[in-house]
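Here's the structure, in structure tokens; my notes come after.
Removed from the display is one protein chain of the complex; every other protein chain stays in position.
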Amino acid sequence: MLNMPFMRLKKVDISYKLENASVKAVRSFSCDIEKGDIVGIVGESGSGKSTLALGIMRLLPPNALLSAEIMSFDGKNILNLNQDELRRIRWKEISIVFQKAMNALSPVHKIFTQMYDVITAHSSDIPKGRAYKMLTELFGKINLPSKVLNMYPHELSGGMMQRVMIAMSLIHNPKMIIFDEVTTALDVITQGQLLDEIKRLVKEFGLTAIIITHDIGVVNEVCNKVAVMYAGELLEYGRVKDVIFSPLHPYTKALVKSHPDLRIGNELIKGIPGSLPDLTYPSKGCIFYPRCDVRLDLCKDVKPKISVLGDHIVKCHRIQG
Amino acid sequence: MEVQTEVIVTRRKGKNIIKFWHNYRQSLYGLIGFVILLLFIVVAVFAPIISPYDPHAMKGEVLLSPSISHPMGTDHLGRDVFSRIVYGTRVSLSVGFIAAGLSAIIGIFIGSFSGYYGGIVDEIVDKIVDTFLMIPAFFLILIIVAIFGNSIFYIMLVIGLTTWPQNARLMRAQALSLRERTFIMVARATGESSIRILFTHIIPNGVYPVLANTALQMGGAILTEAALSFLGLGDPNLVSWGKMIYQARPYMTFAWWTVVFPGIFIVLAVVSFSFIGDGLQYAFNPKLSVKQKEVSA
Partner (left out) sequence: MSGFIRFIIRRTISIVPMVLLIVLINFFIIHLAPGNPAQIISGLEQPSREVIKALEHRYGLDKPLVVQLGIYFKNALKGDLGYSYIYSEPVIDLIKERIGATLLLTLTSAILAFVSGTFLAAWSSRYKKGILDSILSILSYVLYAMPSFWLALILILIFSSNLRWFPTAGMFNVRLSLHGFARFGDILYHLFLPVLTLTLIQIPVYFRVTRSSIFQVSRDEYILTMTAAGLERKKIFNKYVLKNAILPSVTIFGLTLGYAITGAALVEIVFAWPGMGRLMLDAVFKRDYNLLLGIYFVLAVCICIAILLTDIFYAILDPRIRYK
């Protein structure tokens, strides 16, 4: 696997089987991530961001179906790993901070117990005392007092819990971390603090990161690359300065316009009329066609190809590359 | 929007029944239970035709083991065990239906009133329900039957009067959540009387969990009657399965059939009601059925 980027996803499809339908939550998603990248994935609720993250971790629920041409990470083919190999990769090389931190730890075990189990899952002979010291140090880096270790999850605030989960994701010094909407449930001030801390930690630990959010402002602040997702499809991918400041796809344009801090001049903040299409049906033409205000006749029935303009990728009939 | 759809839901009763049956069928247990119950009902209704002998006639030989002429043998007085079991079906089914039906009616009324009106009455009712749910009703039933008499009528009445709290609890929870729903608010705003709202909206829309529970309580009532009979507190004038076991106990060691068969029928009847309760839960709560399928998946 020479010349492979750090992570390559090619034509990833994920669908959930329901009783008499199947939700195609991720559709033919392809992108490359280089070592040291901080990639933001933006998209509205239900666009398949968490599903993609779970797919990368191979943590999808049993009713989900994953297929892909390539899913590689650091020279390993993630698709072919068996349970035991997966277990060894998880957290050691790639870890994830989940969307709902409040429920992310067992309510009836102390934080330390759970942290210690995560430590010993990959390095068995660490005595408790040393683990405690190590965790205290780690907690210090993310502004958590060490007394938190002796507490139960319900005794912590949302922000503290999120910090605990971030600390937990760092335990084994992974190469990559996926942050799934870590700041969504928090107040603005805590959000800001946490983002700063994430930025600092990513640098300090030399991480590659995927930051999932529906706030394009967060991407602008923290990431160097951004992927715009819509109804399971990747619509635009590239450097933040390209995608956010000269967006090509009408959906990205609308997203940027609807953000109060990113709009240019005094344009009115506009929402995007309409809503996500029904994900149980395959889409024939452009997935964004029903809501697009610059659509062509062509867009209705013909799927747009991916246009590559240097390292800026976009999927729209109006752009030719 | 929401208002309209909800009103439509309450109006489309006919469609609901079809959908209900469609969902009910999804539960294999529910279906089996339903078939067993149908068989029991047939047996109860046609008892005189089905039973080969008079259940009280002491004609046959004493303690005959099962044979072709007496498929389940005879008891210590020479009565045909099978015929007695057939007649016992009547007692068990009527106790199940009437006692649990009474319990459902009381529970629905008390639960919906207390949940809908709330306030201090609701709190007191809740406390009483709590207590009744904690302390097994059987002892209370036993005492009342022992003191006030043990005709089948009393037995059914007392079981109904002591087991309603479960239903009240379920109904109350439904009323509490329903009264915050838009269509109830609209009804209230348009000046419908509280009683009318209770009877046309709250009860019809919230009664389903109570119905599922009632199926279980029917089984419970059958077990209670059997236990009372086993203690010698059954109706002296009727043949019941529990009483058969009670009377056969001294002869059990040399005539196992006198004890074993009535018990099997008790188990069958109670299991069929539990199965039906299962089916009803599926039918009223399709979400649950998806979940349960995953459990077995």
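Every chain is named by a letter (A and B) in the order it is written, and numbering of its residues begins at 1.
Keep this in mind: a residue touches a chain if its C-beta (ideal position, glycine included) is under 8 Å from a C-beta of that chain, and two chains touch if they have at least 3 such contacts.
Fair warning: this is a prediction, and the values are worked out from it, not measured in the lab.
Engineer: Who touches the missing chain here, B:Ile49, B:Ile68 or B:Met134?
Structural biologist: Within the whole complex, the residue contacting the unshown chain is B:Met134.
Engineer: Which of these touches the unseen chain: B:Ala99, B:Leu223 or B:Val239?
Structural biologist: Considering the complete complex, B:Leu223 is the one touching the chain left out.
Engineer: Using the document's definition of touch, tell me which of A:Trp91, A:Phe139 or A:Phe179 contacts the absent chain.
Structural biologist: Only one of A:Trp91, A:Phe139 or A:Phe179 touches the chain omitted from view, namely A:Trp91.
Engineer: Any idea which of A:His154, A:Lys241 or A:Lys284 touches the chain not displayed?
Structural biologist: Considering all chains, including the one not shown, the answer is A:His154.
Engineer: Could I get the residues of subunit B that touch the absent chain, sorted low to high?
Structural biologist: 29, 127-128, 130-131, 133-136, 138-140, 142-144, 146-148, 219, 223, 226-227, 230-233, 242, 245, 249, 252-253, 256, 259-260, 263, 266-271, 274-275, 294-297
Engineer: Can you list where subunit A touches the absent chain?
Structural biologist: Residues of subunit A in touch with the missing chain: 57, 59, 61, 87-92, 95-96, 98, 100, 103-109, 114, 117-118, 121-122, 152, 154-155, 165, 168.
Rule of thumb we're sticking to: only the chains that are shown with their structure count from here on.
Engineer: Distance from the CA centroid of subunit A to that of subunit B, rounded to the nearest Å?
Structural biologist: Computed from C-alpha means, the inter-chain centre distance equals 53 Å.
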